[in-house]
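Structure below; questions to follow.
Missing here is one protein chain; the remaining ones are kept as they sit in the complex.
== chain A ==
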Amino acid sequence: MADKQVMKRAKYKSSVKDPGVAGVLKLNIERFVFMPNDPKASTKLNVEFRMITGHKFTKEGSSKQALLNLTQEQGGNYIFEFDSFADRDVCREFVAAAIAFHSEAGKATTENSAALVNSEQLSRAETERRIKLLQENSELQRLHRQFVFGGILTDAEFWATRKKLLDQNDNRRPKQRVALKNEMWTVKPLSDGQSNRVTFNLTPEIIHQIFAEKPAVRQAYLSFVPNKMTEKEFWTKYSRAEYLHSTKNVVAAAAEAAEDEELAVFLKRDDMLANEARRKIRRVDPTVDMEADEGDDYIHLPDHGLFQNETKDVLESQYEPYRRSFSQDLNQHAAVVLQGRLVDVELGDPRSVAEALSRTKQAEVSDEISNRNLEKELSDRISRIAEIEDLQGPRDPAVAPLSIKDPRDYFDSQQANAVKALGDAGSGAKPLKSSVSPREAYGSLTDLVSDIRVMGLSEPIMNPEVALKVLNGLTQSISSTKFHLGKNPRESVLDSLPKVTKEELLHHWTSVQELLKHFWSSYPITTKYLYTKVTRLKDAMSQVYPKLQEIKESVQSDFRHQVSLLVHPMLQALDAAFAHYDADVQKRSAKSGERFNGFG
């Protein structure tokens, strides 16, 4: 990226209103330089990107000027106007990357970053992707700063283990397709109040939507324009028809349609749509259970809560084709929006849009025709679901009844341990070996019950001293088990720690993992390069020990035990790595007694 640079013609402006000084803007990763065309002009700029903290820009479409505004750390800004938005966007992207690069590398030395960038010939896209990942993930950024700028890992090593992350991010790159607007186009006449003129506003986007939602209009367009009428005439007529619809005067609409056959096309019900609907109905899975459940209770809302005053008049049959139902329009609109943008053509030309839409519809229909299996599949499904019970053979139970000879075994298999766990095995030995006759036992029980019936409840039920003893005993046993850890799996030990300690511990976990990942993946050591890498990693790992000790000592004594429990596995993992390292060094020195360090 260091050798990349961008050069564009631009005007430097002190403010948005300022006409500006024409010149050339040169950008590279370190700085941007502005050279005015007039060599005598004094407005030369040479600014380092590390001084720049942000950038703003004008939006294409909403503004006429293609501006880029770079804001400086100490306040103040640089405004550039470009000849085109395309030029501006190239610069904007570069600037964004450069700012991100410098803010991320902020604390590193320049040498370091220069070396870093120069050592690898990365594509700009690749670098941007990495920077973006670092910006999005603060944990990753922290690791990157710690290890890459700390000189423990090289940038390439760091990213090598995260290829997947980079690829994923890459997949997201294709531009998002813009969906159709979820807004029904209705004629909102903009009357000027004096004349009877009504103005409509049609954009290519709206035309696209009309074509998608109303096949008859699309068909009419293709056959009328430009042979029978001009584009303008066509849309005027269409708007007229829509206007007539909006008046809800079916009779008037029918009367006008009778005089103008082209207008009638728009006013009559869309037959193509009706056909399509019939086709779709035929393909509905007949086994779908349409029974509404409680959740579908919209019935109390007229028109499903949508305000629409549809004419409920009874009409003569001759007007029937001119009636249009709002719910049909709404459904069709919803279907089109959900289907999304089917065609990928420039919206400027209505004819090509109409043709493209017709083609896709045609393709859909022919697909269906070729897919004759569907009907068979549907009928199969019906016969499978609509099983007539009394025509089915008796179904034999495919199971054998479970016969358990002696359930006592199950009990024995658990009882012993469960009771032992309660520390009470001793008293488990038969408490009383006396044999009682049922008569005697039942007799005494009945006596005791009738005692109460006669004498009433004993009063007081118990002695206050006993009650106090019980309360104390309960409180004591509850408080002794309360701090017993691991009782509640939802409760994390980490959450009970101070926030700083928690974050520090988590960070140490991730960095220890990062180091170990690189450490173990370097074995077996086959090259000098791996040898030095392992040495670097070992040094970095040995620095973790005192830090962990520090955390342990920094927390209050209440938490110390828990923290050391958490730190313990980290230490174990590090110990294992060191043990491996030492063993490897020993093996190496024993094996290559004559050769010094094993690398020939």
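The definition used in the following text is that a contact is a pair of C-beta atoms (placed from the backbone, for glycine too) under 8 Å apart; a residue touches a chain by one contact, two chains touch by 3 or more; residues count from 1.
Criterion: contacts and distances are computed from a predicted model.
**Student:** Looking at UniProt, which of "E2 NEDD8-conjugating enzyme", "RBR-type E3 ubiquitin transferase", "DNA-directed RNA polymerases I and III subunit RPAC2" or "General transcription and DNA repair factor IIH subunit TFB4" names the chain that isn't shown?
**Tutor:** Answer from the record: the omitted chain is "General transcription and DNA repair factor IIH subunit TFB4".
**Student:** Of A:I452, A:V500 or A:A576, which sits in contact with the chain we cannot see?
**Tutor:** Answer from the full complex: A:I452 touches the omitted chain.
**Student:** One chain isn't shown here. Among A:S15, A:N373 or A:S413, which residue touches it?
**Tutor:** Answer from the full complex: A:S413 touches the omitted chain.
**Student:** In the complete assembly, which of A:V24, A:L474, A:L506 or A:A576 touches the absent chain?
**Tutor:** A:L474
**Student:** If the hidden chain were put back, which of A:L166, A:A335, A:L494 or A:I525 would touch it?
**Tutor:** Touches the omitted chain: A:I525.
**Student:** What does the interface between chain A and the hidden chain look like in terms of residue numbers?
**Tutor:** Looking at chain A, the ones touching the missing chain are residues 402-422, 424, 427-428, 430-442, 444-446, 448-453, 457-458, 461-463, 466-467, 469-471, 473-474, 477-479, 481-482, 484, 487, 523-526, 584, 587-588, 591-592, 598-600.
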